[in-house]
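Apart from one protein chain that is not included, each protein chain of the complex appears where it belongs.
What follows is chain A.
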Amino acid sequence: MKDDARSEMRRYAIGAVLSAALTLLAFWAVMSHGMARSTALWIVGAAALAQIVVQMRCFLHVGSSSKREDLHLILFSLVLGTLMVGGTIWIMSSLHDRMY
């Protein structure tokens, strides 16, 4: 019991520190001058993806030994994420092509 609580606590602490670090990394990429725009965008994107993994792992306790429900959740999120992000990129680039 006691040990459980302790490892639980450690997990949250690690998660909090990592999340904060990844957020700061994104801010740094944007606010430090002299970095190429595309490099900064890639860094922000990568930090965001890493942030998702950290929060899943440390806060939502999703791991290799998880249940079927967790798998449902992740797969469905992937499908919808792909639809929303992919759709947006398609729509916006079409608008971009036709409007400039």
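Annotations
Rule of thumb we're sticking to: a residue touches a chain if its C-beta (ideal position, glycine included) is under 8 Å from a C-beta of that chain, and two chains touch if they have at least 3 such contacts; residues count from 1.
Here, contacts and distances are computed from a predicted model.
Missing from the rendering is one chain, named in UniProt as "Cytochrome o ubiquinol oxidase subunit 1" (options: "Manganese/zinc/iron transport system permease protein", "ABC transporter ATP-binding protein", "Acyl carrier protein" or "Cytochrome o ubiquinol oxidase subunit 1").
For the chain missing from the display, the contacting residue among A:Ile14, A:Ala48, A:Leu71 or A:Ile91 is A:Ile91, taking the whole complex into account. As for the chain not pictured, it touches chain A at residues 69, 76-77, 79-80, 83-84, 87-88, 90-92, 94-95, 97-99.
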